[in-house]
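Left out: one protein chain. Kept in place: all the others.
Up next, chain A:
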Amino acid sequence: MFNLEGKAALVTGATGGIGEAIARALHAQGATVALSGTRAEKLEALANDLGERVFVTPANLSDREAVDALVPAAEAAMGKLDILVNNAGITRDNIFMRMKDEEWEQVLEVNLTSNFRICRAAIKGMMKRRAGRIIGITSVVGVTGNPGQVNYAAAKAGMIGMYKSLAREVASRNITVNTIAPGFIETAMTDALNEKQKESILVSVPAGRLGTAAEIASASVYLASDEAAYITGQTIHVNGGMAMI
């Protein structure tokens, strides 16, 4: 089950905690992977570690030209693109009344607009081959909201609406389009929280712990697999029970 041999996958944000785990997991199932992020050396290091069936395709997702060049670069490297994982994301938290235009715009650009452009570039090849998997990493806060994160929550909720609409458009062509909504996961993003903040978060998590990047990666392997052909337009919540939707 969940064999990805012969499949070609692009993972954005592969320098980050969750993205690296996703890239490793897809690779372990046999997929060829293209790793993207802005830190080329970190991507190279991961590529060296994975060994075969790996390509490095850096791109700065706040630069639209670079965004539009990413899928063609991945397709040129791998010959095709079967699995797209839009995982890169940033936060620029601030309370609503203090939220700056730039904070709003940066988060929307990197977390939502780049998603749209990357999907648009990838869909053509998938339509031609009548097969494809698009997976977006959204967030529990895109569904529940979160104080201090109006920009981030808006972008993550936007992804969910976009993915559902795209899922409806291309379902008849055997392309599935889904999102994974992590809760609180141990990564650099959550390392920034202090102990007190972590404790107060855990009160709301029935599982009583933070999740791991590997637990997000498992969900991505499932959605990428042939076995998940009949699941589309969905959001898989991986959050230890902190929100049950």
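Heads up, the rule we're going with is that a residue touches a chain if its C-beta (ideal position, glycine included) is under 8 Å from a C-beta of that chain, and two chains touch if they have at least 3 such contacts; residues count from 1.
By definition in this document, contacts and distances are computed from a predicted model.
Participant: Assuming one chain is omitted from the figure, identify its UniProt name from "ABC transporter", "Cytochrome bc1 complex cytochrome b subunit", "Acyl carrier protein" or "Transport permease protein".
Facilitator: "Acyl carrier protein"
Participant: Of the residues A:Glu41, A:Glu169 or A:Asp226, I need the one that contacts the missing chain.
Facilitator: A:Glu169
Participant: For the chain that's not shown, point to the residue among A:Met127, A:Ala154 or A:Leu202 touching it.
Facilitator: Considering all chains, including the one not shown, the answer is A:Met127.
Participant: Extract the touching residues of chain A with respect to the undisplayed chain.
Facilitator: These residues of chain A touch the chain that is not shown: 124, 127-128, 169-170, 172-173.
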